[in-house]
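Of the protein chains in this complex, all but one are displayed in their positions.
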Amino acid sequence: MNEAGVDLGGLQAAPEIRAQAWLNTPAPITLAGLRGRVVVLHAFQMLCPGCVAHGTPQATRIEHTFAGAEVQVLGIHTVFEHHAVMGRPALEVFIHEYRLTFPIAIDMPGVRSPIPQTMQAYELNGTPSLVLIDRAGRVRLSHFGHIDDMEVGARIAALLAEAAPALVS
Amino acid sequence: MNEAGVDLGGLQAAPEIRAQAWLNTPAPITLAGLRGRVVVLHAFQMLCPGCVAHGTPQATRIEHTFAGAEVQVLGIHTVFEHHAVMGRPALEVFIHEYRLTFPIAIDMPGVRSPIPQTMQAYELNGTPSLVLIDRAGRVRLSHFGHIDDMEVGARIAALLAEAAPALVS
Amino acid sequence: MNEAGVDLGGLQAAPEIRAQAWLNTPAPITLAGLRGRVVVLHAFQMLCPGCVAHGTPQATRIEHTFAGAEVQVLGIHTVFEHHAVMGRPALEVFIHEYRLTFPIAIDMPGVRSPIPQTMQAYELNGTPSLVLIDRAGRVRLSHFGHIDDMEVGARIAALLAEAAPALVS
Partner (left out) sequence: MNEAGVDLGGLQAAPEIRAQAWLNTPAPITLAGLRGRVVVLHAFQMLCPGCVAHGTPQATRIEHTFAGAEVQVLGIHTVFEHHAVMGRPALEVFIHEYRLTFPIAIDMPGVRSPIPQTMQAYELNGTPSLVLIDRAGRVRLSHFGHIDDMEVGARIAALLAEAAPALVS
């Protein structure tokens, strides 16, 4: 039972990110290393119109709104189509042009599947997707498509307000 | 010390609303009667462009985003200029045309002052203003002008996550 | 046949504006006196949400976009409901708060009808309505509701490009 009296025992532990590379960070990042913080995972493709118009700017707004709080925004480039033109060099230009500053993982290519591995592990339906992971490392929201800023702010703040787990968890 | 370990002893208790009338509610509302809930106070004037464009639609979004939660959105029509054309009949048309559904108080006129009494008590600087009142009836935010949806959502959710006070408070 | 080879003979001559008062102008304005210019008539009500959000700001953009051209933007306050709260004093506050600078007529009240006289004469279906009158004083567009800026700009420019009629017309 957590502090709100809800049994979270059945919640999915967030699968670890499987990155072939990390950008915007001096070193690779693991969810395990972020335990105790709220993690916002923004899954996107650089040529997905809904990502460029809504999801990615929203991720930047999350980064700014919760600056200084125990929140970590992570992008994950989950290319599941048009792989040839959304490789690392193209993504680096995209990050530069759109001035993205949060760390971004390049998802590990799928094995015998166009869908990359982290995207598969999270069972995402497409891009953009927003995944919220609580301080204890559990998936608390996985949303495909548009979601309002106010609701996003509320959900992150609600997770922030939860007590951090004992670090042995 | 509250549940987050922050001493809120110095916080202002939210002054009671002094209404000459209430609209969109079968009976007058008191903050005292809302103790235990988070109260969102949207102070506006019906002919204030910033209210019509931003503040009032945001109040409606708050109402919808937190529907079902222990949040009460209240409007307060704090007319401090052009009183003659923003009286109750005009406000009623405004509420009808803009399909506002949250309860709205008409602030009690000031005594020897154009500024109405609740607006004075809250020391608001103008309209729109957003005031957040916690479950214990204390003012936790008083913001004049534009404020982003994400931050509003986060602040309300943070207050929601606080334990309700003992009802003897 | 006009200069584009289209027979405009059947077009409605724009009915003269029947104003009980004019605001934002030192003297009353007549369409007859504007012959030779393109006239943009913005019919609105100050408490009509679609007017405040779209129609009225668009009229201001027309004024600015065609500043210096032979275009005259005119507002007409065509109150057909809630008359009591949209009288001249209220409209004056509205004009002040929204910083409207184009001349605005207050439509003459209807006789045994809530619909004011100019609104009746133009057979408008509601507010906001945009009426375009050509250099020869003929109605060339009467549009109720939302209309895109690009199309508005194109239609006004097309009328501007027409030769001015001989002033004896």
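As written, the chain order gives the labels A, B and C, with residue 1 at the start of each chain.
As a working rule, a contact is a pair of C-beta atoms (placed from the backbone, for glycine too) under 8 Å apart; a residue touches a chain by one contact, two chains touch by 3 or more.
Computed from a predicted model, the values in this text were never measured in an experiment.
Enquirer: Which of the visible chains would the unseen chain be in contact with across the whole complex?
Expert: Even though it is not drawn, that chain still touches A, C.
Enquirer: Which residue among C:62, C:85, C:100 or C:133 touches the omitted chain?
Expert: Checking each option in C:62, C:85, C:100 or C:133, the one touching the absent chain turns out to be C:62.
Enquirer: Which candidate, A:64, A:82 or A:146, sits in contact with the chain we can't see?
Expert: A:82
Enquirer: Spell out the interface residues on subunit A facing the chain that's missing from view.
Expert: Interface residues of subunit A facing the absent chain: 47-49, 52-53, 82, 84-87, 89-90, 93-94, 97-98.
Enquirer: Touching the absent chain: which residues on subunit C qualify?
Expert: Residues in contact with the chain left out: 61-62, 65-66, 148-158, 160-162.
We adopt the following convention: only the chains that are shown with their structure count from here on.
Enquirer: Based on the touch definition given at the start, go ahead and assign the chain network to line, ring, star, complete or other.
Expert: line
Enquirer: Whole-Å distance, subunit A centre to subunit B centre, using C-alpha means?
Expert: 34
Enquirer: Hey, how far is the Cα centre of subunit B from the one of subunit C, in Å?
Expert: The separation of the two C-alpha centroids amounts to 39 Å.
Enquirer: Name the residues of subunit A that each touch 2 or more other chains.
Expert: None at all.
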